[in-house]
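The complex is shown incomplete by one protein chain, all other protein chains being positioned as in the whole.
A and B are the chain letters, set down in written order, and residue numbers restart from 1 in every chain.
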Amino acid sequence: MTEVNKRLQELGVKLPDPPDPLGAYVPAIVSGNLLFVSGQLPLKDGNLIFKGKVGADVTPEEAYQAATVSSINALAVIGKETGDFSKFKRIVKITGYVSSAQGFTAQAGVVNGASDFFFEVFGEAGRHARVAVGVAELPADSPVEIEVIAEVEL
Amino acid sequence: MTEVNKRLQELGVKLPDPPDPLGAYVPAIVSGNLLFVSGQLPLKDGNLIFKGKVGADVTPEEAYQAATVSSINALAVIGKETGDFSKFKRIVKITGYVSSAQGFTAQAGVVNGASDFFFEVFGEAGRHARVAVGVAELPADSPVEIEVIAEVEL
Partner (left out) sequence: MTEVNKRLQELGVKLPDPPDPLGAYVPAIVSGNLLFVSGQLPLKDGNLIFKGKVGADVTPEEAYQAATVSSINALAVIGKETGDFSKFKRIVKITGYVSSAQGFTAQAGVVNGASDFFFEVFGEAGRHARVAVGVAELPADSPVEIEVIAEVEL
């Protein structure tokens, strides 16, 4: 078992099978040292754990959880692409898209649900550059979508 | 004629001249093995083929077409930057921004207009990681904007 899997066990996180893409694309592409993970939604056993806009239908606390679950799905993809993390080096960048009700401007706090998770799992290798924005709508009425770029060994 | 050009001819796709940027930037930059293409709109002969928000002014089927036309423009840029595709390796990632009316959550289907196109043209080399989001507004009232990252030979 790799260090990462030990750490996930300590945190009580069980990685799911990577969710199926919702369209004609693949979960991830490796190009050189960069692993581009497709946008991940807060799916658990095939269902979104929350639906709707943050600040109206979904609370900031629920959205934080949604960002964490999206990140767990991203991590499942990363695990599969890196031989169970044996070639994983670190998280490089995440972009957090938050489906935002009119006037909701606390996107940074929501996307911390992803950032905190990666830091908990990987420590310094989980620190990343980040973009957080509030969008009008997301696929399947998801409150959050998380995109990850990671670095891998060649 | 390269394989890609043969394939485009079979599909009846004629690549236009790459559209002019709408601002103080360039159509694409190559850095290492990565080719970053600027966001492409569904312009044909200088005009957007549809305008407005998907789910209100523009139907999902029209928006799918708009995503395809945006991708044809991205492909024109890629062709120009890769010596008519001689240095092209594959599509790495696309981000599809869909100008979405309140309550429209079928962004994945719209962005398939780009994903399906790249797979039709390139086969496996057209498979990519993907992000699809619904935004509030797009430049010039475009319903769709497609951003592409491709891999090229050094």
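Keep in mind that, in the parts below, a residue touches a chain if its C-beta (ideal position, glycine included) is under 8 Å from a C-beta of that chain, and two chains touch if they have at least 3 such contacts.
This is a predicted model, so every value here is computed, not measured.
Here one chain is not drawn; of A:Leu34, A:Ala76 or A:Ile146, the residue touching it is A:Leu34. Mapped onto chain B, contacts with the missing chain fall at residues 21-29, 31-32, 34, 36-39, 95, 97, 99, 135-142, 145, 147.
Not every partner is drawn; the one left out touches chain A at residues 32-34, 90, 92-94, 98, 100, 102-109, 111-112, 115-116, 119, 127-136, 149, 151.
Note that in this section only the chains that are shown with their structure count from here on.
Inter-chain spacing, taken between the CA centroids of chain A and chain B, is 25 Å.
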